[in-house]
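Structure below; questions to follow.
Missing here: one protein chain of the complex. Every other protein chain is in place.
Here the chain labels run A, B and C in written order, and each chain numbers its own residues starting at 1.
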Amino acid sequence: MRIYLEDTDPGGIVYYVNYLKFMERARTEFMRSLGFDRSATFNNASMFVVRDLAVRYLSPAFLDDEIRVTASVANVKGASIGMRQNIFRGESELVDASLSLVWVNRQNLMPCRLSKEMRLALRPDIFDTI
Amino acid sequence: MRIYLEDTDPGGIVYYVNYLKFMERARTEFMRSLGFDRSATFNNASMFVVRDLAVRYLSPAFLDDEIRVTASVANVKGASIGMRQNIFRGESELVDASLSLVWVNRQNLMPCRLSKEMRLALRPDIFDTI
Amino acid sequence: MRIYLEDTDPGGIVYYVNYLKFMERARTEFMRSLGFDRSATFNNASMFVVRDLAVRYLSPAFLDDEIRVTASVANVKGASIGMRQNIFRGESELVDASLSLVWVNRQNLMPCRLSKEMRLALRPDIFDTI
Partner (left out) sequence: MRIYLEDTDPGGIVYYVNYLKFMERARTEFMRSLGFDRSATFNNASMFVVRDLAVRYLSPAFLDDEIRVTASVANVKGASIGMRQNIFRGESELVDASLSLVWVNRQNLMPCRLSKEMRLALRPDIFDTI
């Protein structure tokens, strides 16, 4: 991803809030790569919401930088997933983040069970335990 | 603060990223209330940057809600401060966050020592130890 | 409204896009002042969308400025309203904008007729012609 004017603040660096937008873009593409497009991850019945977030800002990104944002699954529970995300510019790590996402019912925002299909895709190696 | 369209996502709730904007607004007003206006906290020589951030999203805010955002100092070190911030709607706590801010040189982005004046204002009770 | 870090770009001035957020906030408060809260202007059946927008940027707003955003009705048609909005800092005019908003059905996004109540409130002087 490229850093544009919209992302930066008067310090000439990316505004700390905006890295979280980049992370959401990467999560969306990560889910898409597993076969879950938007209708699978945000639909009339359910959606993911962020429950917990921890971010360590190691080094700033600047206007016009090209950055790479990763997303990987740390753990999968009945109604939530833990993810790890990092942002790099070249070999430099800029941001290290972990977050938990809960799958909720859109009407009452209560957690609801992830489908077996999604749990398998997110952690194929835990097949036996589901 | 009021929640406007710009703050919400298609889930009808505040986009998780935007709570961090509200927290920055509250930190700015907190510093101003201590006598440090923008020129004291972001100037040609130095500025605060967020180093670490931990956020727990307890309950969402909705379009048109009026929320209250707090900011308090948890600790003050030589070049950084730890803060605690919470967001409430009425009596309900929506967000619980802690973060550390580092005071950096704007040219090289290296940490630099907070002025005694700022450390005193942020933690008047630690006067003796400075 | 106060200008915060989130609103500014590396030029140290408000990013041109963000003035439109301020204008939306002012329109929301304008409608609320006429008795139309969010459920009246954005609900399950209908919502306003911006159709046309013309903005003239006269002078920039800077970090920490306090600005005032106006909203007034220029004309009301069957399914749309024309508005004029200006942004000021003290006596200086920073932005001069006009826009047309269309009231649409949320399912198909087709224009639908404004209620008589809304047209009256927006232009009480045109009572006779409705």
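Worth a mention:
By our rule, contacts are C-beta pairs under 8 Å (C-beta built on N, C-alpha and C of every residue); 3 or more make two chains touch, one makes a residue touch a chain.
From a predicted model like this one, the values you see are computed outputs, not experimental measurements.
With the whole complex as reference, residues 2, 4-6, 21, 24-25, 28, 37-38, 42, 63-64 of chain A touch the missing chain. Interface residues of chain C with the unshown chain, by the touch rule above, are 10-11, 13, 16-18, 20-21, 24, 42, 47, 49-57, 60, 106, 109. Contacts to the hidden chain, counted on chain B, fall at residues 5-6, 8-12, 15, 17, 63.
Note that only the chains that are shown with their structure count from here on.
Chain A and chain B have CA centres that are 23 Å apart.
Centroids built from CA atoms put chain C at 30 Å from chain B.
Per-chain CA centroids place chain A at a distance of 33 Å from chain C. Touching of two or more other chains is recorded for residues 10-11, 17 of chain A.
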